[in-house]
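Left out: one protein chain. Kept in place: all the others.
What follows is subunit A.
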Amino acid sequence: MGAAPASRNPPGLGGRNPAMKIVTLVKHVPDATADRTFNAADNTTDRAGVDGLLSELDEYAVEEALKIAEAGDGVEIVALTMGPDGADAALKKALQMGADSGVHVVDDALHGSDALATAQVLAAAIAKVGDVDLVLTGMASTDGSMSVVPAMLAEHLGLAHVGFVGELTVSGATVTARRDGDVASETIEADLPAVVSVTDQINEPRYPSFKGIMAAKKKPVETWTLADLGVDAGAVGLDAAFSVVREVTKRPERTAGTVVTDEGDGGVKLAEFLAAQKFI
């Protein structure tokens, strides 16, 4: 990315010039198996009252970066997250898996940011990391799950984006990706630098090893504010959001239906139910 600022020594690099620099995006999300809820005051996601973790689908992006690094020489992996205090837990997991360094973008002004603001801030952070060849992301976060941030990032950075990739190869300055769509399976070629979002079909993320966990403690993590990124605090956060939540309602528990135990006539009873409901 040619337009990166001059003072862009990426964290942990010490001036070394990697053959390839990968940024993997890691979002910190409330645990999906806990009771996720909203802040009553402003209808934003409750990120304090629920245990958080690295969005599971981002582990596939970290794993893919590690595979590329293992297959080549001089590949540098920077994990990047935007989120409140505590979101660096997502970075920690990425570092334990094997990423080289982390960047945590944190600023009180970011509370309640929508997808557009998130993408704008992440794009600015990627530009500040500098000389990035490949941005790897998950296919969707497990909380907002909009699947829009990667394409928005690419739009901001003027880069190609290949989404929902199930198989990826990097050779020279080109990525080749397979994506299995609704009506066809496509092979895509794009020039680096590019943004690629990966699905859970692409690999099997590793568990951090004991060695990885110990090594992660010494890996550098930088904390950047909006001022560090040159992003106007008034352009992000809840008040600047381009969309607003009007109302949040807890979905009523589905009323318990009829459950029968098969005593040789379970299939007939099932058909009777379908007929009574006019499905046959």
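Following the convention adopted for this analysis, a contact is a pair of C-beta atoms (placed from the backbone, for glycine too) under 8 Å apart; a residue touches a chain by one contact, two chains touch by 3 or more; residues count from 1.
Convention: contacts and distances are computed from a predicted model.
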Name under which UniProt lists the unshown chain, selected from "Cytochrome bd ubiquinol oxidase subunit I", "Electron transfer flavoprotein subunit alpha/FixB family protein", "D-methionine transport system permease protein" or "ABC transporter ATP-binding protein" = "Electron transfer flavoprotein subunit alpha/FixB family protein"
Which listed residue, A:Leu57, A:Ala124, A:Ala216 or A:Leu229, touches the chain dropped from view?
-> A:Leu57
By the contact definition given up top, give the residues of subunit A that touch the hidden chain.
-> 32-33, 36-38, 43, 57, 114-116, 119, 139-140, 142-143, 145-152, 154-156, 158-164, 166, 176, 179-191, 194, 199-201, 241-251, 253-254, 256-262, 265-275, 277, 279-280
